[in-house]
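Of the protein chains in this complex, all but one are displayed in their positions.
Per-chain residue numbering starts at 1, and chain names A and B are given in the order in which the chains are listed.
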Amino acid sequence: MSANDTHPPHPAGRKLRVGAGMARYLGAFRSPRGMIGGGLLLVMMFAALLAPVLFPGGVDLQTRDNFQPPTFAHPFGTDEYGRDIFVRCIYALRVSLSLVLVAVPFAMALGILMGLSGAVSRRLGEICQRIFDIILGFPSLVLGICIVVAIGAGWLALAITILVFSLPQFGRLARGALLTEQNREYVLAARVLGVPKRRIMTRHILPNTLDPLLVQASLSMIAGIFAEAALSIVGLGIQPPTPSLGTLLNVGIRYVYAQPMYTAGPIIMLLLLALAFNLIADALNAAVLKAKRA
Amino acid sequence: MLHFLARRLPSVVLMLVVTAVIAFLLPRLGGGDPAQVVAGSDATAEQVQAIREQMGLDRPLAVQFVDWAGSVASGDLGTSLISNRPVAQLIGARLGSTLELAGAATILMIVMGLGLGILAGITRKGAPRALLDGAISVLLATPPHVTGLILILVFGITWRLIPITGEVSILDDPMRGLSYLIMPAFALALPQAAMIARLVDARMAQVRQEEFVDLATAKGVPPRRILLSHVLRNSLGTAVIATGIRIGEILAGAVVIEAIFARQGLGMLAVSSISARDYEVVQIIVLFAVVIAVLVHFLSEILLAALDPRIRLDG
């Protein structure tokens, strides 16, 4: 009870009104963590996107020597055919990023829909929860194996694996938020006023569920990137000759004595991606908490 | 307690049924006609059809499923169509290796998870807290295969302390067996341990805020006793459930870890069977992994119920 009747603090001007919800998420990228994480991600996204421009020789351009140690020209050295590992890693980023940037938003949208379906019909909501329980009951890689068997190894199988696997996280968060929000007095107030159901959902419930979901999205991106690596390492993911971080590791581990950078390079990329998304998740979390406390 | 277990049972059964259905469907989903595989590539259509009838593949799927589930339940795991050997035999040959790995990893996970969690739970401020927080976050964010590869690079390549690939059974040669086991087990256990640690730490922080901890302080209870009897005792349930879920993940993680460390376990068998389209083996391994995960989870819930009087007496 900080305010005094005659002088409530923080006179919020009209300008601030527009997208105050969005502003807090953007504000996350103004914190040091958000800036580093966001910057790192941007650099990697641009590198992946512009790889054909930056390295016009493509992934298969061979140098004269195989297993060259790292040099300025080839920061990660060369592989068994004398190809630049760094260039292959950059191209591999295209796979990792395209996978998670497609699959995770899909999973988020579908998860929200399924999680909030309980508002439309209680039974439908229950069914969705059971589906989530079953997905979570499967150890993650076992699920991946089933999907790979069903539709064949490749980008699509990986994308579906990532989607299915992150679905319950979003669905449960959305449902949890729905259950708490639904009984909030301001939602009841809107109902009593006669505000239509769909409007209550989009205006009162959905915005208040978004906070944890966005944080979860960054975390699911990391999980997705690592899932690609896991399945590709054992040969069930991206199939050679397309370079992905997982396929590089699959081959790299065979030559770990001859060329440690063959393994270390992709790992550095993986860790950088994880770091970027982790920092973003942290920054979002902090921004959300800050907005809540204010 | 019985009430509580009876309430949980339907979801356990549902999970088992769904898993069985998925495992049963795997060979069908995988494409390729089993009858064709058995008949060989230059068999005539009539021969294939005869084999199909002989194998019962022309019957309705539901009938085939009941048939298959019945025989699996009675211990007949089927025969590999590729190698023509019983699946049970194939799995039996690999089971020991995976059990060693999963067992060692589980022990490590519990010890490190609880240790780190409790350590973080009692370290509330200052540099040690930040250090523990950071360590747990890093471990948490790094999955087993990446952890494994980093361990290989550091201990196997840079320092050359430990052999990186291959295996010797612990039963045959404990010392050498252990030296082969230690890295994969750590790789498998560390991320899961970090997950347990994070949950235990968070739970302890939460319990600390409870009024009964204040009451214990007001009674004059010494800090160490407050920690043990009040804070830790009320955090145990979280630790148990977290552990129960993580054991399933250890089994799944074994697939990749075995590939990286070239261990001839069930995971490797699964991977090679997929490549060879030997789906009769894959389906049993999938079933096996999920059933164990589900049962361990259920066990942990029973343990939770036993630990919490509110569930034990009323639930």
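Quick notes
In this section, a contact is a pair of C-beta atoms (placed from the backbone, for glycine too) under 8 Å apart; a residue touches a chain by one contact, two chains touch by 3 or more.
Basically, contacts and distances are computed from a predicted model.
Between the listed names "Cell division protein FtsX", "Na(+)/H(+) antiporter subunit A", "Peptide/nickel transport system ATP-binding protein" or "NADPH-dependent 2,4-dienoyl-CoA reductase, sulfur reductase", the UniProt record for the complex's undisplayed chain reads "Peptide/nickel transport system ATP-binding protein". Across A:V100, A:A190, A:L245 or A:I280, the single residue that touches the chain missing here is A:A190.
Residue-wise, the contact with the chain that is not shown comes from B:H230, picked out of B:R52, B:R94 or B:H230. By the touch criterion stated above, the residues of subunit A touching the omitted chain are 1-6, 8-14, 17, 20-21, 184-186, 188-195, 203-204, 207-208, 294.
For subunit B, the residues in touch with the chain missing from this view are 10, 124, 210-212, 214-223, 225, 229-230, 233-234, 307-310, 313-314.
Operating definition for what follows: only the chains that are shown with their structure count from here on.
Centre-to-centre separation between subunit A and subunit B, using Cα means, comes to 24 Å.
Contact residues of subunit B toward subunit A in the complex are 11, 14-15, 18-19, 22, 26, 29-31, 137, 141-143, 145-146, 149-150, 152-153, 156-158, 164, 248-249, 251-253, 255-256, 259-260, 267, 270-271, 274-275, 279, 282, 286, 289-290, 293-294, 297.
On subunit A, the positions that touch subunit B within their shared complex are 130, 133-134, 137-142, 145-146, 148-152, 222, 226, 229-230, 233-236, 249, 253, 256-257, 260, 263-264, 267, 270-271, 274, 278.
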